[in-house]
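Below you'll find the structure I mean.
In this view, the complex is presented without one of its protein chains, the others remaining in place.
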Amino acid sequence: MSAPEPARLRLIASCPDRTGIVARVATFLADRGASITDAAQYNDPRSAMFFMRSEFLVEGGSGVREKLEAEFKSLAESLKLDWRLVDAERRQRVVLLVSKFDHCLAYLLHRRKVGDLEFDVPCVISNHDDLRSLVEWYGIPYHHVPVPKDAAGKQAALEKTADLIGAAEPDTIVLARYMQIFPPWLCERYRHRVINIHHSFLPSFIGGKPYHQAEERGVKLIGATCHYVTEELDAGPIIEQDVTRIRHSDSIKDMMRLGKDVENAVLSRGLRYHLEDRVIVQGNKTILFS
Amino acid sequence: MSAPEPARLRLIASCPDRTGIVARVATFLADRGASITDAAQYNDPRSAMFFMRSEFLVEGGSGVREKLEAEFKSLAESLKLDWRLVDAERRQRVVLLVSKFDHCLAYLLHRRKVGDLEFDVPCVISNHDDLRSLVEWYGIPYHHVPVPKDAAGKQAALEKTADLIGAAEPDTIVLARYMQIFPPWLCERYRHRVINIHHSFLPSFIGGKPYHQAEERGVKLIGATCHYVTEELDAGPIIEQDVTRIRHSDSIKDMMRLGKDVENAVLSRGLRYHLEDRVIVQGNKTILFS
Amino acid sequence: MSAPEPARLRLIASCPDRTGIVARVATFLADRGASITDAAQYNDPRSAMFFMRSEFLVEGGSGVREKLEAEFKSLAESLKLDWRLVDAERRQRVVLLVSKFDHCLAYLLHRRKVGDLEFDVPCVISNHDDLRSLVEWYGIPYHHVPVPKDAAGKQAALEKTADLIGAAEPDTIVLARYMQIFPPWLCERYRHRVINIHHSFLPSFIGGKPYHQAEERGVKLIGATCHYVTEELDAGPIIEQDVTRIRHSDSIKDMMRLGKDVENAVLSRGLRYHLEDRVIVQGNKTILFS
Partner (left out) sequence: MSAPEPARLRLIASCPDRTGIVARVATFLADRGASITDAAQYNDPRSAMFFMRSEFLVEGGSGVREKLEAEFKSLAESLKLDWRLVDAERRQRVVLLVSKFDHCLAYLLHRRKVGDLEFDVPCVISNHDDLRSLVEWYGIPYHHVPVPKDAAGKQAALEKTADLIGAAEPDTIVLARYMQIFPPWLCERYRHRVINIHHSFLPSFIGGKPYHQAEERGVKLIGATCHYVTEELDAGPIIEQDVTRIRHSDSIKDMMRLGKDVENAVLSRGLRYHLEDRVIVQGNKTILFS
């Protein structure tokens, strides 16, 4: 009978800086036979906070993560760690919210299907019914929650959306071009777990129709920004950004077409960093162990 | 006795769109033996304006530009052209304004010296005396015009600066990190001939200390923008932009260092486009025949 | 009864350089009421050849292209022009050849479906049957032509492939990751109309398994190249190239994943340039009016 494969785990932690954090954590891991495969530590001089991410292999069968988690608690407490220990091979549950634009959704679902991005999608929720056939082609449930214009109707729609999200028990929520405001109370419920793709190089062109704003201003590059959603519109911690060059002859329609590739690239890179636990939020910024 | 080299001229023109502009202009040129080496035309559907740039070789000795200019007038009038005919080999006179940061100045002067950028510098003007030795090493006159804090002193300094600029008879003025507001009446006097380098990806981080603003917001790319100066701060027509990636560990000092290369690249590309008459301002945007 | 929309045509031409080409061509167009919307001319000093591309609107109903084509012949002859006059709104017929990798195919078919790229696909031909369902989902005929290892079988497969291509009457053939040598006699038959995407920054890593070659060499960027196919492997005129950064921790599988986005971007940009008649082959290089 052959031994089981070792588990691949990740420890993500931050704490006020002090001497000996790495030594104590690494000793804890070594004492349990963990073999570190990829790790990084960073001491932020501005906040005097220490950040670390360690990926490691460890024997011990299926309950090893829970066992280590229980054993780590007292050390974590003495170091005042904000931490989590995750199974690197467990696929996160990601709920996708969309409106009518299909490119980010199509890109994520395709890349997931061919194994380039690894996560599960319990459901897709949309305020329109347009993308149902695409989603159902992938065998994923699609919930259409129309959002009326009136305040009461809007509130009811939000609550229904929240219920559907809750029932899906997501690790992460991705607003893959969801053209609705995500309410503060939902941001709070899934703090640093709601990811948005905004089709501009933030903080330029906050809010609606950023390509129109870009065309109006006459910029020479357009961009996209992947960020955690917070109560303030388009102002949350940035995970990833990129840009692409445009020409004077490019119309808004051209910008939308060129922008799709940047949006897809930025969202998929940002989501990958998040799924691989490479992002730690510090204030309104992110530490990115890429 | 050998024939003189043909002159290399450029015709830059714009007008309300109509049929036959290229035909009539190209026929005018062909009738005078001009050989087109590089040209482009563009009809902007938003403004219904037509833009063209033609570079051509023509025989005729030293006065040929003036001769063609005189002959072209009636055609230009009938086409309602906004135009200019320039000698491509004539070096523009470029006055440089700087404060204390030396990287843009050093880059431009070095690149000019080795022949990578071709222009003359009648003088450099600064509100500080710091960069005198660098400038004088290149044999260029340096004018130190301190700018006091009080309104009257400031006004007097501006007028002295304007006088020095005027005496230099510049074609173009470059604010190569000049940390003073360029007054509207000077913008107007040298309309679309004053070029600024701003150390952010505009319209993000307008005004002072853009790297500090970038650090505060937690962006993942920093940028630079080369634009024509207008009365509104950092809001003039954009000529060129670019960005570079930063990491969470980069301090403001690191951003400044990384930003220098982007600023130099963007300013030198933008200035080159301008010196080669590749930029036509249309409203608050630029047509760029690059 | 309303007037018909004007036709949008493109004239692409090259010839040994001489004075008056633009004048005579533009006059020809103006005499027929053509309104130039976007045009460029370039005189290559190395080959002493003149290149031009003009896009214009012209009235005259459905037969106007053929009428202008007939009328242009004598002028073209006197200028020794190599030229074509195309209807900018006519969709090209593009035959796609693929093997097993689906990303370029999926990207092109998706972008075509949503209107970002405009062309018709009479059929897809593959030496494997793997991508049939994807292609047929788009309602496009799929031909599976297995390519045996033996010379006679290979030759028969090539001839069958050539017959299928011929029957499809393509304007353009795209090798969208077709892992077979395209024979010289087919290159010759569709000269400068067969486009390949190679997954390296050519001329680095010619031939098979370029990501393995890249990993072996330890490069810090991987790339992709879109080029016209000629008899010499991976050596034809380059249309477009780009690169993306990799890290020491990226495996060949990671490179393949990262490379997909570069391949898609480069192929779709290159194909767009080709479909918009922006590429003129000169020797083993391309003039690109982008």
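Chains: A, B and C, in written order; residue numbering restarts at 1 for each.
By definition in this document, a residue touches a chain if its C-beta (ideal position, glycine included) is under 8 Å from a C-beta of that chain, and two chains touch if they have at least 3 such contacts.
Since the model is a prediction, treat every value here as computed from it, not as a measurement.
Visitor: Just one of C:Met52, C:Ile197, C:Ile238 or C:Met256 touches the chain that is missing; which is it?
Guide: C:Ile238
Visitor: Out of C:Met52, C:Cys187, C:Leu202 or C:Ala265, which touches the unshown chain?
Guide: C:Leu202
Visitor: Of the listed residues A:Cys15, A:Ala39, A:Met179 or A:Ile206, which contacts the missing chain in the full complex?
Guide: A:Ala39
Visitor: At which residues does chain A meet the chain that is not included here?
Guide: Looking at chain A, the ones touching the missing chain are residues 17-24, 26-27, 29-31, 33-43, 45.
Visitor: Mind listing the chain B residues that contact the chain we can't see here?
Guide: So the residues of chain B touching the unseen chain are 38, 102-103, 106, 110, 114, 116, 249, 257, 260-261, 264-265.
Visitor: Give me the chain C residues in contact with the hidden chain, please.
Guide: On the chain C side, contact with the omitted chain comes from 42, 44-45, 201-205, 217-221, 223, 237-243, 247-249, 251, 284-288.
Following the convention adopted for this analysis, only the chains that are shown with their structure count from here on.
Visitor: Name the chain whose C-alpha centroid is farthest from the C-alpha centroid of chain B.
Guide: Greatest centre separation from chain B goes to chain A.
Visitor: For the homomeric pair chain A and chain B, should the interface be classed as same or different, according to whether the shared residue numbers exceed half of all numbers used?
Guide: Interface between chain A and chain B is built from largely the same residues.
Visitor: Closest chain to the protein CA centroid?
Guide: C
Visitor: So what's the Cα centroid distance for chain B and chain C, whole Å?
Guide: The mean C-alpha positions of chain B and chain C differ by 37 Å.
Visitor: Residues of chain A touching 2+ other chains?
Guide: Correct list: 249.
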